[in-house]
Structure formats: C-alpha cells, structure tokens
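Only a part of the assembly is drawn; its chains keep their places, and the rest are absent.
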Amino acid sequence: MYVNRNYSFLMTFKWSKKPFYYGLVYAAIITILYQVTEIKFTLPWQPISIIGIAVSFYLGFKNNSSYDRTWEARKIWGAIVNDSRTFATAVISLLNENPDHETEILKKSLIYRHLAWVISLRYMMRIPKSWEHKFGPQNIVFVPTYAEILNNGLDKELKEYLSESELAHFRTKSNIPSQILKKQSEVIKEIKNKGLISDFKQVWFHQLIGRLYDNQGMSERIKNFPLPRQYASVALWMTWVFCLLIPFGLLDIFLTSDELWIWMTIPFSGMIIWIFFLMEKIGDYSENPFEGAYNDVPISSITRGIEIDLREMLDDENIPKPYPVENGFLM
Amino acid sequence: MYVNRNYSFLMTFKWSKKPFYYGLVYAAIITILYQVTEIKFTLPWQPISIIGIAVSFYLGFKNNSSYDRTWEARKIWGAIVNDSRTFATAVISLLNENPDHETEILKKSLIYRHLAWVISLRYMMRIPKSWEHKFGPQNIVFVPTYAEILNNGLDKELKEYLSESELAHFRTKSNIPSQILKKQSEVIKEIKNKGLISDFKQVWFHQLIGRLYDNQGMSERIKNFPLPRQYASVALWMTWVFCLLIPFGLLDIFLTSDELWIWMTIPFSGMIIWIFFLMEKIGDYSENPFEGAYNDVPISSITRGIEIDLREMLDDENIPKPYPVENGFLM
C-alpha cells in the first residue's frame, strides 16, 4: 500500500510508460507507411469513438470490480483484527481462575497459538498464483524490511508462538491455519473438561472459532478465485483492438485539415493509447490484493498490529515494533 | 475456471469468431448490393451511434449482473467451505467422550455424511437447466479428469461416505442434500439422547445445520433462477439490431470520403460487430456459474478441498489428491 498523498506524475508514468512508447512507434510506422505508399487506408473517427466509449465502459466495470476485491480483502483483514481482539478478551476474562496459575499459562498459549494462526494465514495469502503478477522477494527493492522477513520464511516466525512438536505436527498438513484452529478447539475442550469453563462458554468459544474460519475462508476465496479470466482477458483485448485503430482514425482527421501536421498523429496516438492502457493496468494491478507486490493490502503490517495489541493485553514483554513505512510503502 | 494470467487473443477470438465471419459476409452483401443497385439506402451514423451507446450501457449492466452472479456463487461455496470446517470442528470437540469408543465412530460417520451432503449438492448443481448452454461430459475435452468423474455418477462417490441402506433411502427422495441434513439432525438427536451433548449443544448443532441449509438454498437459488430471461433477451436483440445497422452507417461515412475505399466497410463492420457480440457473449457465458462448462465456479475442486481438510482433521487415511489443473482449467 502506498501511503503518501499521491503517486507523482513521474512515478505513474514510469510504471505505465510501455504502451506510450510502443504507441509512438506503432503510430509512426502507420504514418510513414501512409506517406510512402499513399494508400488511403485511414478510417473514419466516428465508429472508432463508439468502440472507445464501449471500451471505457468495460474498463470502468473492470476497475470497479478490482477495487471491490481490494476493499473486500481489507474488510476481511479488518474483521480478523476485530475477532482477534474479541477472542483474546474472551480468553482473558471468561476462564475461571484456578489456584496453581495453570490458567495463566493456558491463556498465554491460546493467544500465542492464535497469533500463529494469523501469521500462517498471512504466509498462505502471499504464495504466488498462476494468474498473478510475478514478484520475488528480490524485486521488492523499495521495502527491504518486508523482503527480508519474507525471505526468512514461515517457520522462523511460528517458532516464537508454537512449541516444536506442535509445529512439526502442523507441517504434515495441507492447510496449516485450518488445522491450528482445530487444535484451538481441542484445547478449549480440555479447558472445559478441567472445569474452567461451562458447557455454554465452550460453545461461545466454538462460535468465535467459527468466525475465524469464516475470515480465513473469505481471505482464501479472494486469493484463490481471481477476477474471472474471461472478463479480464476481454478487457485487455478490447483495449488492444481499440488502440490499434487509433492511428488510422487520427490520420483521417489530421489529413482533412492540413497535410503538414499529419505528424501530430504520432504523439497524440501515443497519448490516447497511454491513457487507455493506464486505465486497463490500474485495475489489472489491483485485482489480486495479496500478490506480494506494492499495491497489496498491508497484511504484514496488520498482522504485526494484532501481535502488538494482543501481547499488550497480556502485559507481555519484548513486544515487536510496528512495520516501518519505507519509500512510502507499507506492506 | 481458467487459471492462467489471460486467455490468449487467439483463444478469445476462436471462441467468439462466428459474429466476425457472419458480420463480414453480411457487410459484403450490403456493400455489393449498394455497388450493383446504386440505390441510396445508407443511413446516417449519428443516430446509429446513439443506439450504440444505449447498447453499450445495457451490455454493461448485463455483464455486471452476470459477474455478480458468478461472484455470489463463489461466495456461497466459500461459505460451504467455512461452515464445513466449523461443523467438523464442532463434531470433533463438542461431544463428551464415552468409554467404549463409540463416540469416535459417531464422529467419523457425522463428518462422512457431511461430505456426502457436499458431494450430492455439487451433483445437483451440475444438472442441466433449460436456459443453460448445453455441454455433455463428452464435450469437456480440455479437462478429461473432470469429465470422467462426471461420467461415473453420484452413486460411486456417495458410496465412499454413506452406508448402502442410507443411500437406498436417500434415492427415494426428491432433494437428496436436503434429506441428508435432516438425517444429520436426527443423528444429533440420538447423540443427545445418549447424553453425549447437552440440550444447549444440540441447539448449536441444529443452528449449524440451519446454516448449511442456508448455503444449500442459496446455491439452489443461483442455479434455479437464471438472469431474468427478459433482460437477457433484450440484450441479445438490441445487439442484433445495432449490428444490422452498422454496415449501412459505415457505407454512408466511407462514401463521403472516397468511393474506392468503400470496401473498407466490410472488415470494419466485422470488427465492430465482433466487439459488441464479444461483450454480449462474455456476460452470457458467465451468468450460469454451475452449468458444467469451462467458466464454472470450480465446485468440484472446492468439494475435494473440503474432503482433504476434513479428513486431515480426522487423521484419516487414503485422503484423495486435489483436482489437477488441465490445460489451464480447474473445474
């Protein structure tokens, strides 16, 4: 997530310059061909503009859908924050005290295992998918802290919150966060069997775990189900077809006014092509909010926030620092 | 579901080429007729463009609605994943233990019957409807594994999770998944009568079953209630009318500049007609997310994911493998 007021024009342009340059070259070829061959292959602008309007609509729809995906992803991780706080408060205040301080140890282990769930879910969200843009940690040059942690891997982070044996058990499973929650509900069963909570409170804990399953599943849904590729592809190819037609149409217009300025076709084509591919790209780069790139929902930072909040509730020590903003990015 | 970055231009074109070819032929006929008869039946472009804008809007609305249907379908099956995990965790952790290990058998049978519910619901979703595109398993050439399983039929899959007698009973009913859930709640009643759960926990299990009924009913709603046919049909016929007018309008424009190039009417008509029918088709092929075709929500794969997850929770054996991606498709 970029956290400054606006991407500068230069940053925006640098990121999206390819279509502009290719557009220039393409329009130049068309214009020169026209000058050289004198074949009248220009096209009237009016029907091209109808295609342009249709493409604008379609891109509008796609940008809207991409935005909704990003926003929903953020909502889900917001719900993870809320339910983490509620779960931690439940652990802290709903268990009966018993004399030998075992309860305090149990509370801490439940909250630590919960943090392991959040962290392993975060890792799962960042595993690359076949429809995503490819970024390796080595490419995340503007946010070195994040790239470093990514390189360290899941195990290093989980070790802080799980015992070795538990970690080994989870490693044999396909879906680690899902099995962590199952473990939590088994621990709560033991707590109930020890008489620290009533039947009724056990069900309430189970309902909380159900909400965590909901959050996990919704997050997986955004991750595993892309913007349907038929929609995304049509947006791309419609933009291509429209942009291929532009120089033909502009040539036609410029020809009617004055032959000398026919060369204006080239920069003007480049600019229109750039604008349309910019609209196409902005949706394209926002539709996968967990692809491990700069416009991601900042789930690393959100996870860290949960760690801080829950460990402050435990009056814990060695609480980690919030993620830094580096070069305007928060991951 | 297609899982690669984009459908290639060739794939997109192959799938939608008919309107292009027919458009070429139609525009050729009009142009030749014009040349031969010299009757001035051309039409001005300006009013045609108003129709074009209206059609773009309408298709935009329809594509949006189709997308919402697909997305809602995915959300519902996401909820089935979440509630399956919550249900399995409830089964595993909320029952009291009894000495003779009967509980373990009960747990396994409850979770197996739940898997039978998911599988039978998946089959019901793939039964063809009168408004859907027709695909038989023999047409699903790009995803042979899926076609094969489809051919094997429901019974073969259910046998793994249900006893013969139960299966025979369900076969006499109209709505198998609905009756499976009723059976689950009767089993839970027995569990309660045996004293393995309290009155309160029985109601909680019943509420979970209520959520599964909600998921099933929502999935049936998407399946049984198409995008209202009046909306879909008007989209189709408006596109037709607009496309029929295009060559008349283009002729008029090309005529005014230079008679020689009047033949450009033909490819240019084909292209515009193709773009508009492409927009029409993309919604048309996404509005029924369970029609058993390539752009479906991948409910077979989701079902398999649930099987793996729940059976790993049981520390079960012979856990099946995830569905393979074949030729870029996941079903």
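By letter and in written order, the chains are A and B; residue numbering begins at 1 in each of them.
To be clear about the criterion, a residue touches a chain if its C-beta (ideal position, glycine included) is under 8 Å from a C-beta of that chain, and two chains touch if they have at least 3 such contacts.
Everything numeric in this text was worked out from a predicted model, so none of it was measured.
This structure file defines a homomeric complex of 5 copies, of which 2 are shown in place.
Just so we're on the same page, only the chains that are shown with their structure count from here on.
Rounded to a multiple of 5, the C-alpha superposition of chain A onto chain B involves a rotation of 70 degrees.
Work out the mean CA point of chain A and of chain B, and you get 25 Å between them. Looking at the complex, you find that chain A touches chain B at residues 40-41, 43-44, 46-47, 49-51, 53-54, 57-58, 60-61, 65, 129-132, 173-175, 178-179, 181-182, 185-186, 188-189, 199-200, 202-203, 206-207, 209-210, 213-214, 216-218, 220-221, 225-226, 228-234, 236-238, 240-241, 252.
Across the interface of their complex, chain A is touched by residues 1-7, 9, 12, 45-46, 49, 52-53, 56-57, 59-60, 63-64, 67, 70, 74-75, 78-79, 81-83, 85-86, 88-90, 92-94, 198, 200-201, 204, 246, 249-250, 253-254, 257-258, 260-261, 264, 268, 271-272, 275-276, 278-279, 282, 285-286, 295, 297, 308-309, 312-313, 325 of chain B.
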